[in-house]
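Heads up, one of the protein chains got dropped from this complex, but the rest are sitting where they should.
Here the chain labels run A and B in written order, and each chain numbers its own residues starting at 1.
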Amino acid sequence: MKPAPFDYVAPASLEEAVGAMATGGGDAKVLAGGQSLIPMLALRLARPTLLVDINRLPGLDGIREASGLLEIGALVRQRALERWAATRSPLFAEVLRHVAHPPIRNRGTVVGNVVHADPASELPAVLLCLEGVVVARGPRGERMIPADRFYRAPLTTALGPDELATAVRFTLPPPEAGWGFAEVSRRHGDFALVGAVAVVTRGPDGAVSRVRLAFFGAGGTPMRALAAEQALAGQPATPALLGEAARAAAAALSPDADIHATVAYRRQVAGTLAERTLTAALARCGGAR
Amino acid sequence: MGAKYFGASVKRKEDPRYLRGEGRFVDDLKLPGMLHAAFVRSPYAHARITGIRTEAAKRLPGVAHVFTFADLERWMKPLPLFGAIPPGLSARIPVMMRQIGQLALCRDEARHVGEIVAMVLASSRALAEDGCELVEVDYEPLPVLADVIAAAQPDAPALYPEWGDNIALSFKAGFGDVEAALRQADARVRERFVIPRYVGMPIETRGVVAQWDARDGALTTWNGTQVVHFVQQGLVAALGLPPHKIRVIAPDVGGGFGTKANGYAEDLLIPAAAIASRRPVKWTEDRREHMMGSAHARAQVHDIEIAARRDGTMLAVRDRIWVDLGAYNSWGIVLPYNTVAHLLGPHRVPNLDVECLGVVTTKTPNAPYRGAGRPETVFAMDRIVDCLARELSMDPAELRRKNYLTEADMPYELHIPYRDGNPLVYDSGDFQAGLEAALTAVDYPALRAEQARLRVQGIHRGIGLSGYVEGTAIGPYEGATVRLDPSGHAVVATGACCQGQGHETSFAQIAADALGIPLDWVTVVGGDTAAIPFGVGTFASRSAVNAGSSIHEASGRVKEKIVAAAAALLEAAPSDIEVADGAVAVRGAPGSVTPLATVIRAAIPTFAKPGVTALDFEATVYHHQPTVTYTSAVHVAVVDVDAGTGAVALRRYLVAHDCGKVINPVIVEGQIHGGVAQGVGGGLLEEMVYDEQAQLMTGTFMDYLVPTAMELPDIETVHLEYPSPRNPLGVKGIGEGGAISPPAAIANAVEDALAPFGVRVTRTPLGPSVVLGLLGRA
Partner (left out) sequence: MTRTIRVTVNGQEHERAVEVRATLADFLREDLDLTGTHVGCEHGVCGACTVLLDGEPVRACLVLAVQADGQRITTIEGVAPADGLHPIQEAFWAKHGLQCGYCTPGIIMSASAFLRERPAPSREEIREMLAGHLCRCTGYHFIVEAIEAAAQALAPPTPRPTSPRE
């Protein structure tokens, strides 16, 4: 399985990279980690005429946390974020444990995974759940694309053909918030059949004050369960209410079928995982009585 | 015999090169001027080919040749067929069978996705693939046969119009009076079980390198095959050369499992390309090609019924079997009859009635894979036995206990022949004892008690059993030439081929013991038709028995020659000569110790006199093995099922088995572990999926799911030993056994875990979506 021929350029500056994407005329692809792109090249499912290798660009390998925002540059490897998260973010540590395997995470980038937009990927759902932003650079300059406008369809985002993502930003949950993450995959490290990620804060009275719940593997893009989030806000955190909200959230999904799971399976288990992640998130809340 | 090495877990002699990355696999070979091959493969499951245009491909810089059927027609004899019905079998069981040999290149019709239409040779594999994209083929789609039951219907479109239907094989077998037994039974249970299509999937794909030597008029081909002599025979027939002008070498091979024991198109196409192009040619199969072009396996449907008395005594089994053969019936009687012969396994059942249909479909051909019909038949039998247990409100262990044969029953005759045409007689073993050993080792009562405790907590734990009897080491022969060099070191050449089973060590153990020399003085050479002219190969768990016996006997004859020479040199009686650790001595005379090299040198003629004996320290033996020898095992699987997600976690897996005498215990354990892992894959993860257009949906490792270390627990093994009476070493075959029972044990465990929900498991793999579907939630 050898790729079809392509041209290759490894620019030394962001301007050069943007210029190269523009000359590609829609047929250029960014090469960062390559862990999603290179298999597609090998299978000849992707046939770009030009690869723009951004690995030499300076200043894109930073992990910066400031004022509740976590900014991750385009060349930060998944493994680097995993190591950072080991002492700073149990949520990211747990999520990244499920992304493929260490040799893939040593090369694959966080931003690359986020913009590859595989519907069954974990990080896009986390971006949505944490109300993140993709920082894009193109010929017309830089723009921020909020997560809820970023994902359009499987493998399709709001990034233009001449744009590249230089960073992603996540809004970190406040320290007293709890998180939950669960997925079902057929083997450890595989793409999820379906998954959910939740972040919850409780008010001083113990009721739910804020909920963010997102699904992956349950449709063409990751999905926020906005209606369920609103229904739970301000409510007492009873198992019955959580279960009801989880089931309602799942019922609103339009998952796909494939050889690994039926539509009904994905919808049913989305609900189960939503319940489990909301429950776990509540248990992890630090601000409750 | 002086068994210093036999029975010892000696470290493997072949390991250092593998550990250092210094193995020699087919893709490691580089020959000067080598061209790389890639293939244009049919994207249709069934299509007429009405035109092929290759000019654009030929013009691509780097492309040296493009070949279609017409270009290579002089060599395009049909590929080898296997599984002819032995006379002993056809005399007792009438079999309708039709076989049509596949052509290495499609002439005017493609019959499965992946069948080869054209070959491109170029200076690199990448350029060859570029060339393939430029070959233009006109396809006219024809009706597809995607489902075995539908294809078996008389009104289904016939894949081979001259046949009129798609039944390539059919026969009935049995004994006793099943109808009467069914009428008298207190309990009857019937169910239809589907064993999916799943495959060997070695980590090394196939590969062929070929080189034509014009000066010698000889072909050398390196091929990751399990059957070098079969490949040689196929090339002899196609190329019209005598065998000694065709050398087939299997170098280091990265796993076989039966998948590499076939007569493949590429085995012929690459040599033909080397001859036609006058350049060495290499082809390395890529994984996507492997999924569609290397043999598939399993893929059976069983409609099975069992009848019993209220106390659990089994009275009769009736089974209607469909085998999905894929597009070519290349393996004849083998898989269907293996299935039938192994159905009853360790159970005492006085009445049997089976009907078996082999049906062609427009899919990749079906060929033997680790177990070769036995995993399928054991799935049907162990599942229906558990269904019967539920019907009778009996514990599945108790029901088996009631019906398993014991040592007192041996030899036990089943009144149908074995596949080799000889009577099917279990020669040794105690299946009850195996069951007890498994249940004791796993502490079955404690498992049941814990299951009950966990159930109260809402945790769904299940325990599943499966037991098999396996005819191993099918003959009819294998050979060995044992030859000493001037230093007394031995070269053992055998027709057996190795793909990781440790032949270089276990065969050396046999030879070293029989010769009386150190283990590291023995070099084993397998998988080379130039090393020994006749051979069968490694599959069907046959090499320890067949090759091992011939190595043992040939080594014994060489030792006799050593003894004769030593006796002459030391002027002693042959009966007083001892050979040990590479030296000879006269018994009772410690000062007489003489190195083997000295003895050999004494046999060399000088100007003064002839040698003390003939200068001959060599022997060839072809061991005749008319029929198989029987192993048995009981497997226990313990699972936890998450009723919310359908996920099945395998918590424990235990095997209690008999494989006769054991040459190298740790190698035997490794074989069991590997077989179990593949069986677990079949139970939980693996399936080759075709859609209604017979398009292959599982094309990469993203979709065909091989189990990893996280899906498997430690594998516990308990050894029993009932030596085989059918070969001088008392050994039996162990290569396949581990793969036979896991799907059945796991399916039984899952059904057991979900017993409160009244679930019935009828197919594998038991992925989460399937399990949740069984619970009515998906």
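We adopt the following convention: a residue touches a chain if its C-beta (ideal position, glycine included) is under 8 Å from a C-beta of that chain, and two chains touch if they have at least 3 such contacts.
Since this is a predicted model, take the numbers as computed values, not measurements.
Colleague: Of the residues listed, A:22, A:38 or A:280, which one is in contact with the missing chain?
Modeller: Of the listed residues, the one touching the omitted chain is A:38.
Colleague: Among A:103, A:139, A:174 or A:236, choose the residue that contacts the chain missing from this document, as touch is defined above.
Modeller: A:103
Colleague: Could you tell me which of B:68, B:99, B:166 or B:205 touches the chain that is not displayed?
Modeller: Touching the chain that is not displayed is residue B:205.
Colleague: Would you indicate which residue among B:238, B:540, B:600 or B:667 is in contact with the undisplayed chain?
Modeller: Only one listed residue reaches the unshown chain, and that is B:667.
Colleague: Even though one chain is hidden, which residues of subunit A still touch it in the full complex?
Modeller: Here the touching residues of subunit A are 1-8, 10, 31, 34-35, 38-39, 41-43, 51, 53, 55, 79, 100-104, 106-107, 187-189.
Colleague: In the full complex, which residues of subunit B touch the absent chain?
Modeller: Interface with the chain not displayed, on the subunit B side: 9, 11-12, 14-23, 25, 27-28, 30, 124, 126, 200-205, 252-255, 257, 284, 286-287, 499-502, 666-667, 669-670, 673-678, 700-702, 706, 708-710, 712, 714-715, 738.
Here, only the chains that are shown with their structure count from here on.
Colleague: Just curious, how far off is subunit B from subunit A if you go by their C-alpha centres, in Å?
Modeller: Inter-chain centre distance comes to 44 Å.
Colleague: In the complex, go through subunit B and note every residue touching subunit A.
Modeller: Per the touch definition, subunit B meets subunit A at residues 124-126, 129-130, 133, 286-288, 644-647, 685, 687, 689, 697-698, 700, 702-703, 705, 707-708, 710-711, 767-769, 772-773, 777-778.
Colleague: List the residues on subunit A that touch subunit B in their complex, please.
Modeller: Residues 1-5, 39, 43-44, 184, 186-191, 193, 259-262, 264-265, 268-269, 272-273, 276.
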